[in-house]
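Dropping a structure here in structure tokens format, bear with me for questions.
Removed from the display is one protein chain of the complex; every other protein chain stays in position.
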Amino acid sequence: MFVTETSVRVRYSETDKMGFVYHGVYPQYYEIGREEALRYLGVSYKMLEDSGIIMPVITMSLKYIKPVMYDDVLIVRTTVKEMPNVRMKFFYEIFKGDELIHTGQNALVFLDDKTRKPVRVPEWFAKLFEKFFEE
Amino acid sequence: MFVTETSVRVRYSETDKMGFVYHGVYPQYYEIGREEALRYLGVSYKMLEDSGIIMPVITMSLKYIKPVMYDDVLIVRTTVKEMPNVRMKFFYEIFKGDELIHTGQNALVFLDDKTRKPVRVPEWFAKLFEKFFEE
Amino acid sequence: MFVTETSVRVRYSETDKMGFVYHGVYPQYYEIGREEALRYLGVSYKMLEDSGIIMPVITMSLKYIKPVMYDDVLIVRTTVKEMPNVRMKFFYEIFKGDELIHTGQNALVFLDDKTRKPVRVPEWFAKLFEKFFEE
Partner (left out) sequence: MFVTETSVRVRYSETDKMGFVYHGVYPQYYEIGREEALRYLGVSYKMLEDSGIIMPVITMSLKYIKPVMYDDVLIVRTTVKEMPNVRMKFFYEIFKGDELIHTGQNALVFLDDKTRKPVRVPEWFAKLFEKFFEE
């Protein structure tokens, strides 16, 4: 299992007239979680794209436990529970202080940027995760 | 069962560097689907808010079948399968031409805007859906 | 002079916690204005991009006269006051009913999508505007 945490401060533009963060904004927090998870491993999602691979999201689910407000500082905990293969799944827990206020998950595929066809995870990318899944 | 359809044209601002619609944009299409479903019934979500009720989303799931591009015209089919009660569930199917390119669902609760506490669905609002669920 | 009008309904996602439309959303309304102006001429901005030209914005100014609310239906009046050349300028007036509630303008350049270098306006595109600027 591979777990990282990063923080994000809620922007004014992310709120809606309810005063809460708009529910459609959370995928952006997931994205920040994923990016920082990769950066922790010494790479970046940008490096992946520069190498000719894109990773579109194919499924996503979100559970809103407590609302989030403007200027709140959130902790996004991102977890990878299995080796990436043709898909890669990420799990997210978002905390405000010690309180879990949101959970979610999504699955992404690897596509060749030119052909837009599915490919297996690049070997160099898969290798980054190996040590977290050895017994 | 209550089913309505509405159309939406993809905005440039909704695309990302992949050239597809950003995956976090679809909740906005769902929202347009819900709003037009209510308008079909002669009311609006705004009327509900003006009456002191807000409806935050508490769960949502999304399945991306085919990518959507800039300037595409999408049909959003919104379905309500059961009478609203303390929750209200919506199902979405998004089509490009005849092709189903995305499905999703979400559940919303009714909150008193002042107290921010859950309430039952307002009677006038529930009544709108009755005829679609009679045997 | 070339003037067209189109309408846009304010989305919930476009509001912020003030209850107004977030001030950073108006460039999207301008974009809808531009797109519909082109469609009126029988073409589309997408056609331009498909032909290998992109049009990034290089300057923009906005004046917020009255706030705009969720579910408001706005009229975006888009005006082109001079023939496109290396730049193209658009002026926007946004109305709610008869009331002018926002004005703005921006300038865009024509770039070759591959080289990302400035180019002159494509001839077929310039031709579309000729009849509006003849004496």
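A, B and C are the chain letters, set down in written order, and residue numbers restart from 1 in every chain.
Definition applied: a contact is a pair of C-beta atoms (placed from the backbone, for glycine too) under 8 Å apart; a residue touches a chain by one contact, two chains touch by 3 or more.
What you see is a predicted model; the values in this text were computed from it and never measured.
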Touch with the missing chain holds, among C:V3, C:V57 or C:L100, for C:V57
Sole touch to the unshown chain from A:D16, A:E31 or A:E93: residue A:E31
Given that one chain is not shown, which residue among C:F20, C:Y70 or C:F90 touches it? C:F20
What is the set of chain C residues that contact the non-displayed chain in the whole complex? 17-18, 20, 23-28, 31, 49, 54, 56-64, 67
In chain B, positions touching the absent partner: 12-13, 15-19, 22, 24, 70
Touching the missing chain, which residues of chain A? 11-13, 27-28, 31-32, 35, 44-46, 49, 70-71
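Throughout what follows, only the chains that are shown with their structure count from here on.
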Can you identify which chains form the pair with the largest number of contacting C-beta pairs? A-B
Just give me the whole-number Å value for how far the CA centre of chain A lies from that of chain B. 25
How many angstrom lie between the centres of chain B and chain C, each centre taken as the mean Cα position? 28
Multi-chain contacts in chain C, i.e. residues touching at least two other chains, fall at 12-13, 70
